[in-house]
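In this view, the complex is presented without one of its protein chains, the others remaining in place.
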Amino acid sequence: MTEHATVKAALISQAIETPSWAYGNSGTRFKVFARPGVPRTPQEKLDDAAKVHEFTGAAPTVALHIPWDTVDDYAALAAYARDRGLTLGAVNANTFQEDDYRLGSVCHPEAAVRRKALDHLLACVDIMDATGSRDLKLWFADGTNYPGQDDIRERQDRLAEALAAVYERLGDDQRMLLEYKLFEPAFYTTDVPDWGTAYAHCLKLGPKAQVVVDTGHHAPGTNIEFIVATLLREGRLGGFDFNSRFYADDDLMVGAADPFQLFRIMYEVVRGGGLTADVAFMLDQCHNIEEKIPAIIRSVMNVQEATAKALLVDREALAAAQRTGDVLEANAALMDAYNTDVRPLLAEVREEQGLDGDPMAAYRRSGWATKTAGERIGGQQAGWGA
Amino acid sequence: MTEHATVKAALISQAIETPSWAYGNSGTRFKVFARPGVPRTPQEKLDDAAKVHEFTGAAPTVALHIPWDTVDDYAALAAYARDRGLTLGAVNANTFQEDDYRLGSVCHPEAAVRRKALDHLLACVDIMDATGSRDLKLWFADGTNYPGQDDIRERQDRLAEALAAVYERLGDDQRMLLEYKLFEPAFYTTDVPDWGTAYAHCLKLGPKAQVVVDTGHHAPGTNIEFIVATLLREGRLGGFDFNSRFYADDDLMVGAADPFQLFRIMYEVVRGGGLTADVAFMLDQCHNIEEKIPAIIRSVMNVQEATAKALLVDREALAAAQRTGDVLEANAALMDAYNTDVRPLLAEVREEQGLDGDPMAAYRRSGWATKTAGERIGGQQAGWGA
Amino acid sequence: MTEHATVKAALISQAIETPSWAYGNSGTRFKVFARPGVPRTPQEKLDDAAKVHEFTGAAPTVALHIPWDTVDDYAALAAYARDRGLTLGAVNANTFQEDDYRLGSVCHPEAAVRRKALDHLLACVDIMDATGSRDLKLWFADGTNYPGQDDIRERQDRLAEALAAVYERLGDDQRMLLEYKLFEPAFYTTDVPDWGTAYAHCLKLGPKAQVVVDTGHHAPGTNIEFIVATLLREGRLGGFDFNSRFYADDDLMVGAADPFQLFRIMYEVVRGGGLTADVAFMLDQCHNIEEKIPAIIRSVMNVQEATAKALLVDREALAAAQRTGDVLEANAALMDAYNTDVRPLLAEVREEQGLDGDPMAAYRRSGWATKTAGERIGGQQAGWGA
Partner (left out) sequence: MTEHATVKAALISQAIETPSWAYGNSGTRFKVFARPGVPRTPQEKLDDAAKVHEFTGAAPTVALHIPWDTVDDYAALAAYARDRGLTLGAVNANTFQEDDYRLGSVCHPEAAVRRKALDHLLACVDIMDATGSRDLKLWFADGTNYPGQDDIRERQDRLAEALAAVYERLGDDQRMLLEYKLFEPAFYTTDVPDWGTAYAHCLKLGPKAQVVVDTGHHAPGTNIEFIVATLLREGRLGGFDFNSRFYADDDLMVGAADPFQLFRIMYEVVRGGGLTADVAFMLDQCHNIEEKIPAIIRSVMNVQEATAKALLVDREALAAAQRTGDVLEANAALMDAYNTDVRPLLAEVREEQGLDGDPMAAYRRSGWATKTAGERIGGQQAGWGA
């Protein structure tokens, strides 16, 4: 294949998982704004996700969040997805929305609460068995708000115990993706606050435990692409939760706040051999004030554009400049790819797949927004955090 | 008076305003945890606030939040407060919890929404007339989430127009306190993001417009006491919204995250002549996981302890070391006061006022928590953001 | 003119001032790395600056730093510049590199040190008279390292007094540009730490006092384009010190760390009518490990590219989307310009001016680096901080 063809092939093969909750209402602690046409059931979320995949060709899987996507029959839900060209992706556990979890879940000082949380995690693996999902994504809201509130070290012991029990339960083809987050909702300590903590736990658990990098979960100034390169080198990068932010964990569309950072991250993915199925590329974001489906389409496109630029880096020229210590030439080799307008290339890729070159315009023309706003009347709209 | 007596007198005269919403439930976007005994009405909030004042002797006023504290008869509410030894304090406007405000309130691109928001602000002044409140506290959730979403400069023009209309409406003894905040709920631009913006607007409005410093609303690394000193020098410090945080605007108990910072702030207040009625000392915090009344008592005590330490600074020794450029001696003069255990002094101050020296213990003994948990059954608990 | 022609005309008219010190050696507190061919005199710095202008056509003025560029005859230096197609630009004062300034300069507790610092500032205005420079750029390293070290408020009084004396001395066509910086070298308080402080001082001084925005001098998360928009609205944006950073004030090449931020800044400049001579576009950066002249050429190009993208924004489409509150369309209108590859357009602009379309390649071919490395042997290389 020519280089151009290789780039195109890589772009075609890239799959981006969209999260079921991004199709529902969301907001901040100040206000959740409702939107006409928002899905009321897991099935309606899948209907919307199918539209994203229909127009981008790049979003074939959908992550579930339990209990937000609780159904009686998960195999039926998987079939519902399949009928729409989708597959169910990672199962996201939730141990933060019950009154019992006020002081934590698997790290809670009381054994009974820890047991309840663990049971939920194990139930999520049951769901994975039914849906055929590979990945269990674990993010814990656990932590403390005040110095002294609980014992930092004992909480680690409790966490390790719960993770071990879940790991034990995983099937041969299942993985545990452990997510870290600097803060929120815990405001003093968080029990998995950084990649180092997640990595240390994964190391002890075994190869099916992998770290997931949420791009919005770092301290100001953290070099995320360094973490990506390091985890790939260690064989411990399980995937991404993509989103972006200017301040704290704001859940803006990936690439919206710092497209250059997203490009640098994707460059390390490409360079580190991470553009494979072993690294899950997932969106984890909310669309508080903007239309949801177009925002998700835009997000998928943003990841694609960053990937395209990363693939276009002239690796030989870059390596040559690096070897000779030519700072400006090496930087220029990287920037040349970043400064390229890859939108025509991606339009071409889409058209070769029989898609419209402009997914946003195609979606707008489809009338789906009007249709669902008219049909999805009554009932309870799905809501993040609800 | 001896110096000791002067310090005591200053401590006795310090009044700290507690916010009605701190008595209700609160939480993060992830979860609001309900608590037994939480007030269901503005009156019950005042009952709780009266307890804080009863045991501290230092919290005689209560800030209202409209519409959370909406009643039919505000004069009656003021009388209700008076009967419990309280006065109604600042009125806090809320232009962020209706669907109309998705893209802002007084800065919204549509004139109709701006008018609606302005009408609410003017209605708040009507309430002030009825309650006898001096201060209208304005915090705007206005801003944008994405670059390009709206025009930064036009939003400033709209903001200026609304502020001018409100200023015009203020009575002779009323003030407008303009609050700034770096971010949240807006995630790209905030229309009043820093003290400079608030100050510039206040300057144009006139002397009744003053800046309010919320201790949790700054970028990481911001030197808040510098802002306090500067605003006092400019005659534009209207008051404080006290709370604390380790990360973003976390609304932890004031003094909980960085007691030394609180001391430095109070030192600048004392040094700048701000320990007067012209500077409103208000709490603005939430108690998501801890008991509310004891948390508020602790917060009042934390402000008192920081103030006591600030008053104990040997200003002559400090000035002498500063004049001679003795860095270590000057620092030591300040630290000597900070390192002093002022709890015995404050217990003495309380006992001289006929109070228990230990407000936390006295409250615990009072049985109020048990009583209210038993009595406040049914109805809708008051909730921040609800 | 067609729109395309308007954009080109704006790009041709944009002038970017390069700083004399960027041509000398620089480094961190850990190490200053010497480079062959680095200038040894102000004249040699001008020779290098002439090369930057020769190949970019966009860098016709050079900022001086006193005392680093001290010469006996400033009129002769100006003539030397003119002979090379250059004009002398802003004069940068330096009150931080003498032992007397350990505790500050114009804010120092001792009157004698303040007087010495003020005399230096006034001497800089004398130099401006001789060079024909319009702008006096004032950045003060003043501040404190420890709480209590000096009195925050008195330092403001001293600062105001010095600024007033300098303002008084300015000629009719001269300006004072006051720069702010969050921290460094002062590590606790800085006497002009933010735009609000600079703005407040400028307001009191008068219209010839303007704020200068150094893009590297803000707290993490600060929205710089908001400050730019606000200062333009207030008529107080005197200019920029361009550079970039990932962490603190790192002095990387402008646009290197966050090209999207630079674009957003330039968009607010264009939108606010700041693309005029009243706003000075200056570089203020160091090239610690990379070649200096090519780094400066790259920096000039980066500003041009960001400006070109800002000029290409479809303002009508943007305004229409903003008016209707279409968050995604408004964002897309801005991003469409950002995602455009403007390098061909800028090559065209250069070629129409008779320049090489690729200034970096043209400079490399010129042999200037080899020539100066061979000729500039012996003597003392110019050094930032030296």
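Letters are used for the chains, namely A, B and C, taken in the order the chains are written, and counting of residues starts over at 1 for each.
To be clear about the criterion, contacts are C-beta pairs under 8 Å (C-beta built on N, C-alpha and C of every residue); 3 or more make two chains touch, one makes a residue touch a chain.
Everything quoted here is computed from the prediction, not taken from an experiment.
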Absent-chain contact - pick from C:Lys8, C:His53, C:Lys208 or C:Arg245: C:Arg245
Omitted-chain contact residue, chosen from A:Gln97, A:Asn223, A:Asn339 or A:Ser366: A:Asn223
Touching residues (missing chain, whole complex) on subunit C: 27-31, 33-34, 96-97, 99, 101-103, 141, 145-147, 182-185, 187-188, 220, 245-248, 250, 252-253, 256-257, 288-290, 385
Footprint left on subunit A by the chain that the document does not show: 102-103, 109-110, 145-153, 156, 182-183, 188-190, 193-197, 199-200, 203, 218-223, 225-227, 229-230, 232-234, 260, 264, 268, 271-272, 318-319, 321-325, 327-328, 330-335
Touching residues (missing chain, whole complex) on subunit B: 220-221, 223, 246-247, 256, 258-260, 289-291, 294-295, 298, 305, 327-328, 331-332, 338-341, 343, 360
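We take it that only the chains that are shown with their structure count from here on.
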Whole-Å gap separating subunit B and subunit C, where each centre is the average of the chain's CA atoms: 40
Averaged-CA centre spacing for the pair subunit B and subunit A, given as whole angstrom: 38
Two or more partner chains touched - positions in subunit A: 220, 246-247, 256, 289-290
